[in-house]
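Only a single protein chain was left out; the remaining protein chains are all shown in position.
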Amino acid sequence: MPTEFLYGVEVVLNGLMAGVLYALVALGFVLIFKASGIFNYAQGVLALFAALTLVGIMEGQVPFAHLINAIFGTEIHHFGWHVPAVLAILLTAAVMVLLAWCVHNFVFRHLVGQEPIILFMATIGLAYFLEGVGDLMWGSDIKTLDVGLPQGASFWLEENTAFLGGEDFYGFFIDKLDMVATLVAALLVIALVLFSQYTKQGRAMRAVADDHQAALSVGISLNFIWVLVWSLAGFVALVAGIMWGAKSGVQFSLSLIALKALPVLMLGGFTSIPGAIVGGLIIGVGEKLFEFLIGAPYLGGATENWFAYVLALIFLVFRPQGLFGEKIIERV
Amino acid sequence: MLYREAGDFKTSYQDDSQTFPIKFDRYRYYAVLAIAFGVIPFLINDYWASSILVPFLIYSIAAIGLNILTGYCGQVSLGTGGFMAVGAYACYKLMTAFPDVSIAIHVVLAGGITALVGMAFGLPSLRIKGFYLAVATLAAQFFLVWLFNKVSWFYNYSASGQITAPDRFVLGYQVTGAETTAVAKYMICLVFLTVCAVIARNLTRGTLGRTWMSIRDMDIAAEIIGVNPLKAKLTAFGWSSFFIGIAGALFFAVYLGAVEVGEAFGIQKSFLVLFMIIIGGLGSIFGSFAGAAFMVLLPVVLKVIGVDLFGFPTDIVAHFQLVIVGGLIILFLVAEPHGLAQLWRVAKEKLRLWPFPY
Amino acid sequence: ELVIPDLSYRTGPYAAGGIPFSDGYQDYFTLLNERDGGIGGEPIRLIECETGYNTEKGVECYESTKGEGALVYQPLSTGITYQLIPKTEADGIPLHTMGYGRTSAANGAVFRNVFNYPANYWDGASVIVNYLLEENGGSLEGKSIALLYHNSAYGKEPIRTLEALSEIHGYDLSQLAVDHPGQEQKSQWLQIRRERPDYVVMWGWGVMNQVAVQEAANIGFPMENFIGNWWAGAEHDVTPAGAAADGYKSLNMNRINPDLPVFDDIREHVVDAGMAAGDGSNVGSVLYTRGMYAAMLAAEAIETAQEIHGVSAITPAMMRDGMEALEVTEATMEEWGAPGVGPAFEVTCADHGGSGMGIIQQWDAEAGQFVALTDYIESDSSVIDPLVEEDSMAYAAENGVEPGCN
Amino acid sequence: MKDTVDPYVTEDGRQIGGVLMEMKNITLRFGGVVAIKDISFDIREGEVRAIIGPNGAGKSSMLNVISGFYNPQEGEVFYKGEKRPPMRPYQVARLGIARTFQNIALFDGMSVLDNIMTGRLNHMKAGMWKQAIWKGAAEREETENREAVEKVIDFLEIQAIRKTPVGRLPYGLKKRVELARALSAEPSLLLLDEPMAGMNVEEKEDMSRFILDVNDEFGTTIALIEHDMGVVMDLSDRVVVMDYGKKIGDGTPDEVRNNQEVIDAYLGVSHD
Partner (left out) sequence: MLDATTETDTVLEVNNIEVIYNHVILVLKGVSLSVPKGGITALLGGNGAGKTTTLKAVSNLLHSERGEVTKGNIRYNGERIQDLGPEEVVKRGVIQVMEGRHCFEHLTVEENLLTGAYTRGDGRGAVSADLEMVYDYFPRLKERRGSQAGYTSGGEQQMVAIGRALMSRPETILLDEPSMGLAPQLVEQIFGIVKRLNEEQGVTFLLAEQNTNVALRFAHKGYILENGRVVMDGPAKDLLENPDVKEFYLGVSEEGRRSFRDVRSYRRRKRWLA
């Protein structure tokens, strides 16, 4: 088999895995958009906040230590304990639920029925706010997140595929972390799809998305539904934060992964949970393959940022609601 | 009755459709202009020019531009940064290619070039709507930034990839380059802003404005009524980009003097300008000013209060700044989702009725 | 009173790098105030201004502090530097861009107020190549080097130098751009894995560094063949990858030595006195040391200026003179309590760029610190000087500057 | 119908001309749903033509076909004697066809006046540049058109709400503004989709008055969908009855009223 082809396959495989990671972030967007029509720009910051909190809890950091020290002239930093990963994840999830409650009650509850762009704006405000609070709470240095996920190449795969290409080929490279992410993402998606299609709350969630007023009128508690979806989105953000944080450390830039998720959303449709995954895969493969075949050799590389968007854009021209998005009902 | 409308009769439709139908408003408008042109230039110093006034004026132009597209025509765009970059690079190329032509002309031409680019990126808007379009405009943002970064022709093959504005003069006053005085910077931006604002106002109050607004409010109905959606959207993209391009050109040439595309015209810029128009008020020229003022002033005010007044560590202040800016945005939206302009309108309405509550 | 502004960034995407640098910069001045009562009897006033690594905020900081009599700016961002070069020239305030900013500012005949000693990017690139030459017995013929760079003006700086050097030394140079912020580098690293270059040189910043180190570990690239520049060689760049980062190398313009006597002074007079800019945990780290080193150079220049002009409360113009007459020797560094922290060098009007020397350090994951591998390595001035000359003259021509020393 | 194209004068003295628009064998499908099944009918110049039928019969879809919003899979549309090629809605509007909508489609963010002014888009010719300058051509044109619009405003008696944002208006007034918007285009064919839904008798009377006046004074041809049989019977010259996409009746109000199929499918009880 020609090695060039095998490398192409490798690129595709890695693109798929990268796509799953994008999709993890996109999922959070979809959940909130579906249930409330809110385009939640803060999703990336939510992931950052979740990861920060997780690390903070694991390391026993004192929240707002810097602030407290600055005001009271004290020197406190750590509680001096370490929390095991599983427990810390649970605690963080609880924090995310609390956050969801706050976000809803202090912000979006007062914005019911506003135009989408206003809500979008509010989420940007929220992003700033959370970013500031996250920094104040846990400090803005880079933190190492280690919840025991495997990292590095899967040597097994590498060794067992090495024969394919003869001399020149090392075997396929796939990051173990990516494999875990894929598994987790698959589980998440299945669970979320089941939830939204077959449960009463899921149905209510979709109803709320269509018409707030009508949902109110049949007695659906918007407050409850929205706290619910924000909690879910917070949880998804936590998962995304763990996966990305394990790669790059937990730091401000984590919030920028939101930008990787947007083309995924466009492609998959803002309202479709499976769409997030499929969109992620297409974008992941597409951008990696483009960089491999055209970007790096001919265009000087670093095409990934825009390629994803342009790909999504071209796609949308033919299917304005994205691959799986709900058909836009146009009637007069 | 502090604010009167009654007794201010119009005798012709022309009077009725003027910008400030109420006398009181009209006088205030002249007063603002007089102060802007006649008083501030004598008071201004480097700090006020560079930190507050010049960015405010330039951002106002950009906000007006975006407001045309988003506020009037309803097409949410996150490509503002990219379009500003087009303006900046076009201006730079023009300035260096035709050093003898006045920079004022270059700036306008830069706006024109940006308009063309904007229209090209506006084409998909015919099919793509709402947030899908917003995200699609990010394609413009990222692509343009990448392009200006990659193709060295745009920065005249300079080693650093930065573009630096050479010294240029308008009417004998230096307006770009290090030796430019605060007054010159301020005045050239002010003139451009005034002209842009008047044009924007003219466009939005007439046929074109109504075409845009009809597309914004209900595009299907608009089309059935006889609005050609492609034309309406493209003109909106064109004019919007024109203003944004001018803002970008001034931002580069007059305000910063040197830019690197990724840093100066990154996605943050797109969000910032969007912020301005939403905080200020969508579909309102006044709102563009208010929003720009708010977003330029707020961080400075917070910094001054936090660091200089209370002496907090700068990082805590910076974090609090994020918290406060974020919090204020939310607070504003909750209090008045339609921005400062609407707040102002409601206040006027109340004043008009004052002292009666309804 | 000596006013020193500190344009720091403790927030935003690069905060992790900005915090220790700023801590070191400030703590040293605080030490001088506390221990020596300032410089030459004149107390130092620090003004910190947060830029968030944002150009516009940087300009605001500059404008708001310059009126206070600021002596020297250390903007710590290439973007802000470019803003400030014309402004500082116009205002006559010196600008010190230590190992960043506009490389050709080394030509003091053109950039009279800009100083970028002790070394610049082109020096850095050359030092790396020289180090590799040494490693390979003096020849890089047939070797391949991949440059992994941040796709920005900063990241593109070394390209010219490396290209010029590749012609001389016969190595193969491939370039891999990583777009900001650099969280996703799978493509680049798959390509590296495929092409198997002998060395990877990285011009990275921010999250890009952490991800690159992690990805290098993932594909099993030998860490000792992976060399970052001096903004890609701090503790926070390698710690997220854990033990896998062991052996990673980076360039440095100053030497890391946690046992410098000055640290004890800082701990005693500053940290324990509760006057530290940060929480004191950064003392001795790579960027803290660099920040402190920058402060030392500034303090030394102030002293020089005081000597030249015979006054203790110097003006920015005097400061410039001090910087241009700066002389750092082993003895001076000894005096600072930081022997061997940097190379010995002299600044002249023609040369604002310092010695151009650098060291290579290596990460020891177990000990959790960088260890110097080499002594100061020279850069190849025969290649760099013409480049500096060419670029600075182009600037001079474009901006109507009359080059010359007076 | 083919043979009755000669102009005639109605009892109340209105001039009915030849065929203005003719729909021939129109079929419209949405995926599996057949909204219109092979329907033909014509609209004559100057007449008030009603389309009635149960909900979901395809009435609105038929108007949408006429105004170009839907392109039928089969069939042809003749307008002013010529076959009309498939067109975008805005092109149709330029032919002089204006309409109102079943679910009010006003531009909520604009004032009443601006809404109505949009109706005159196709009468305003000043180019973009002239508008940017405003003084001169654009201003003159604005004033001229404003006068035309003011006439419509007077006619529909909505002077008082000129400057109100339409979003705040009550339903009935919105309908009236919509009518004003359509009228201001000075159309030759006016399509009204349930103009009186949600109105009480008094308001329906007002609306009827406007429709009749428009028809009478400007000679505008009107095609009208309405569920209030009283209104339909009183106002229209001829009525098309649709049911499940099919045409089940066509003729004068009296003929239709007594058509058994129509009674079964739609009226329930015979109305008088």
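To keep things simple, chains are lettered A, B, C and D as they appear, and every chain counts its residues starting from 1.
One rule holds in what follows: contacts are C-beta pairs under 8 Å (C-beta built on N, C-alpha and C of every residue); 3 or more make two chains touch, one makes a residue touch a chain.
Because the structure is predicted, anything quoted here is derived from the model rather than measured.
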Among the chains present, which touch the one that was left out? A, B, D
Could you tell which one of A:His212, A:Lys247, A:Lys260 or A:Lys288 touches the chain left off the display? A:His212
Which candidate, D:Asp38, D:Glu76 or D:Glu203, sits in contact with the chain we can't see? D:Glu203
Residues of chain D in contact with the chain not shown: 12, 30, 33, 52-57, 102-103, 168-173, 194, 197-206, 208-209, 212-213, 227-231, 234-235, 266-269, 271
Which parts of chain B are in contact with the chain that was left out? 346, 349-350, 353, 358
Hidden partner chain, residues of chain A it touches: 112-113, 200, 203-204, 206-207, 209-221, 223, 271, 326, 329, 331
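In the analysis below, only the chains that are shown with their structure count from here on.
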Which chain has its C-alpha centroid at the greatest distance from the C-alpha centroid of chain D? C
Note: chain C sits from chain A at a C-alpha centroid distance in Å of 35
The distance between the C-alpha centres of chain A and chain D, rounded to whole Å, is 50
List, in ascending order, every residue of chain C touching at least 2 other chains. 10-11, 19, 151, 179
Among chain D residues, those touching two or more other chains are 69, 101, 105
Which bits of chain A are touching chain C when the two form their complex? 7, 10-11, 14-15, 17-18, 66, 69, 73, 75, 77, 135, 140-142, 144-146, 151-153, 170, 173, 175, 244, 247-249, 251-254, 256-257, 260, 287-288, 291-292, 295-296, 300-302, 304-305
Please name which positions on chain A make contact with chain B in the complex. 33, 39, 66-67, 70, 106-107, 110-111, 114-118, 120-122, 124-133, 135-136, 140, 259, 262-263, 265-266, 270, 299-300, 302-303, 305-306, 309-310, 312-313, 316-317, 320-322, 328, 330, 332
Which part of chain B faces chain C closely enough to touch in the complex? 46-47, 50-51, 55, 146, 149, 158-162, 164, 166-167, 177-179, 256-260, 262-264, 266, 299-300, 303, 307, 313-315, 317-319, 322
